[in-house]
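Missing here is one protein chain; the remaining ones are kept as they sit in the complex.
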Amino acid sequence: MNLGYYPGCSLHGSSDDYQQSLKACFSALGVSLKELDDWICCGATAAHSLNHKLSIALPARNLGLAAQQGCNELLAPCSMCSLQLKKAQKAIAGDPALAAEMSRIVEAKPDGARVLNLVEAFERVGLETIKTAVKTPLADFKVACYYGCLLTRPPKVAEFDDCEQPESMDKVVEALGAKAVAWNYKTECCGAGMTMASEETVLELSHKILADAAAHGAQSIAVACPMCHVNLDMKQAAIEARYGTKYGMTIYYLCDLVGLALGLTPQALGINRHFAGRKA
Amino acid sequence: MSRIGVFVCWCGENIARTVDVDRVVEEVAKLPGVRCAQNYKYMCSDPGQSMIREKIVSEKLDGVVVASCSPHMHLKTFRKAAQTAGLNPYLLEMANIREHCSWVHPDREQATVKAIELIRMAVAKVKNNHALEPIKVPVTRRALIVGGGVAGIQAALDIADAGYEVVMVEREPSIGGKMAGLSETFPTLDCSQCILTPRMVDVGQHPRIKLYTYSEVESVEGFVGNFEITIRQKARYVDITKCTGCGECSKACPLKKNKSEFDFGMGTRPAIYMPFPQAVPARPVIDKTVCAMLTRGKCGVCAKKCAAGAINYKDEDRLVKEKVGAVVLATGFKLYSIGKQDGKVTGYGEYGYGKYKDVIDSLQFERLVSASGPTNGEIKRPSDGKTPKNVVFISCVGSRDNAKGLPYCSKICCMYTAKHTMLYKHKVHDGQAHVFYMDIRSAGKGYDEFVRRAIEQDGAKYYRGRVSKITEQDGKLIVRGADTLAGTPITVEADLVVLAAAMRPADGVTELAQKLNVGYDQFGFLMESHPKLRPVETNTAGVYICGAAQAPKDIPESVAQASAAASKVQITLAASELTREPEIAHINETTCAACFRCYQACPYHAIEKAEVRNRKGELVKRTARVNVGLCMGCGTCVSVCPSKSADIEGFTEQETYAMIESLI
Partner (left out) sequence: MNAKMQSDSISLLESLAQTKLADCYQCGKCTAGCPRSAHMDKTPNQLIRMVQLGDVDAALKTDAIWQCVSCETCTARCPKNVDCAAIIDALRQVSYERGMTSKQQAAVVLFQKAFLASVRRNGRVNEIEMIAQYKIEGFAAMRRLGFLFDGAMLAPQLQMHRKLHILGEKVRDRDLVRRIFARCMDGKA
């Protein structure tokens, strides 16, 4: 199976452990990821905060590249990227004048490639296929599936799972033999891009997530977004210091868990490059 | 030669200011067939009508044209005047020189000319009019009430007390509806069952009310005054004539833990059960989906215990026919289901209904408060049975919501929420009620004072804002809402959350409405004839509606509408014959080719396929025939008939063409 691959800036930057894990995992599943050639930043929070046209143009450029490069399905493992791409797609599809303007601005015609977030990509591979490929079931794993904000919201754009009580990631985790715990903070915000500019925000919000996961018996949290990973993993020590609680919670990218179940080593998946919890 | 009288009204200034009424009279007097023409200031007044009557007699008029206002105003008035003077009322026509002339044209010359032309057309029509007689339809002087809630009960008692026989069909094993399950009612805090059950008993014992419970309307034939209803009596597996209501069967039944419908799932009942102690009829029914004997052929304990031998496992549904002259639909409501998908309407996953045991809806709370409820009136958390010290009530769940719910306001929730806070406080003295609301709708008699009492005397805390999310933590429900008046988010740790869910019409009402040709809106609420002036009538003659089936409303309004519907029924049943206006369709059976396009097109199903037979009984031809009881005179058949066999009396093609030709 082939999937187009849009890494986004984080996966080539300080969250390239996510890319390492992703590539190892999908390779083991027999899925080849073809990186979009000369892709550009999707604009993330900065674009939609400062300039409306730009927030559509930057994703539109990438959709145009996808069309030019014959890519029908595009995996965007960062949930911000996947949402921005979907948002631009919807805005353009509903407004022919906007579509024309965007084609002119980005010098390409953004077409209808299907944008997939990480969970959708695993669903595309097929849960049954994944189940069959499991070599080392994650029998003692108690995982809190953390969806964050942008996998399921806003529901009319993301068109994925239920934004109040999602179950899609839980089903993937259960297919690996692990237990997906029931907990309250599946879709509460971690603080998003405020890590540098408003650290307090991230500490407060991510602390609540860690606390609730722990209170419900989770030993680890699964995420499908590099920003969520940074806030829960890289900032975990700062949270522990601020709130005086030790969590030692391992934050896995969902593809880490799939990879481990397929028999890959933590090193191969880049788990040893995480900050908090189990490195091996 | 015709002898037509033309009467031109000034309507005070309304016509005379714009139309030169003297000139009009002068001109129309010259029209061929016009015997006399005159004008008067107020033709509809007593002297005006006298004038018409005198001229009919003195000039031996055989047709009258009154040029004045719209026929919607005074056609009946003038036709009655003509009839009194001995002229067939359908030989009187009106020319509308007010709404169609003086009120819409400012130019005096043009308006006067137009008035003359309008009268010319009316005169041409009247020359072609036929005398018509009102149509008489026999009436079965009995009524059917569908639905045994408070509205149905009220309507049934009113009609039966007026002397007519009533057939009541109720889908549940007992009548009483939602009101039988309530604890106390606003604004008096009367015990709901105490005020309702005497009425229920009256219905059960009334000599003129025939009660079919655990039954549904299967099909409807006929028309106003002449309905034939087929009723399906569902198998109870208990012979209610033999049963004494002793209750031994329920005590003996081994399958005790089935979710009780009457308690909305808050309590349990056995497989053979009486829905509640005051049920009418006070007889049990067997739930065939769980009964061991009926599903697996095992057990039979209830039959063994029954001293009256009333249990009958071989019982079957029965179809019964009843003839009635009028029908009242009082099918009531159900609550919007909060946590589930429901067609287009989706649930509220953020409130955790169905996930957290201590998040319940308003009817479930009523059962907890009710003295005859599953907790004997003690307010207990469903999860652990403890007394809740902080209860959050959330208004507008599913109402006033364009995104996920229903866009309308459910009217009763503000009032019953205030009531709930008071009942809670009266039982849990150290408890605190919290209400999240958007607005307070308390527009009835004593209603606003009632809500203020909840806040000012019983200490309920009201926060103006919606709730965004409910989560459960350490046995408590964390409710995240807001108060927009203070401009702040508000979080309450609750022991129990009660959701005031929207009111929706009962299940199955749209299928029932289709059987009776009654319209309903996109939410399933039955359609009234006119929202202001005809709230309990429908566009189908002889079928009336009342109560929550028509729109969300409270008990006093339901009762008032029920009496209103009953009075309409009594008008229909008052005489042994119904009189209908004769301006309906008529089919010329000689020229009819029996293509039956009219039969397909008629929106009132008023065309019948008839046969014409000779004296030997041999078939001569088939023909379409109008059912004079059902036809509403819409004219659709006329427009589709290829042989011009269909025509409308009083608006025939000949009359219409005469009007047009008079202008050419």
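Each chain gets a letter, A and B, in the order it is written, and its residues are counted from 1.
Going forward, a contact is a pair of C-beta atoms (placed from the backbone, for glycine too) under 8 Å apart; a residue touches a chain by one contact, two chains touch by 3 or more.
Please read these numbers as outputs of a predicted model, since none were measured by experiment.
**Q** Report, in label order, the displayed chains that the undisplayed chain touches.
**A** A, B
**Q** Thinking of the whole complex, not just what is shown, which of B:V467, B:V559 or B:C592 touches the missing chain?
**A** B:V467
**Q** In the complete complex, which positions of chain B touch the hidden chain?
**A** Where chain B meets the chain not shown: residues 350, 396, 400-405, 438, 464-469, 480-484, 487-490.
**Q** Given the full complex, what residues of chain A touch the hidden partner chain?
**A** Residue positions of chain A that touch the missing chain: 9, 12-17, 38-41, 43-55, 57-58, 61, 91, 105-107, 149-150, 152-155, 163, 188-189, 191-194, 196-199, 201, 205, 234, 273-275.
Simple rule for what comes next: only the chains that are shown with their structure count from here on.
**Q** For chain A and chain B, let me know how many angstrom lie between their CA-based centres, rounded off.
**A** Here the centre of chain B sits 54 Å away from the centre of chain A.
**Q** Would you mind writing out the residues of chain A in touch with chain B in their complex?
**A** Against chain B, the touching part of chain A is residues 162-165, 184-185, 212, 215.
**Q** If we count contacts the way the header does, which residues on chain B are in touch with chain A in the complex?
**A** Of all residues in chain B, those touching chain A are 348-350, 355, 471-473, 478.
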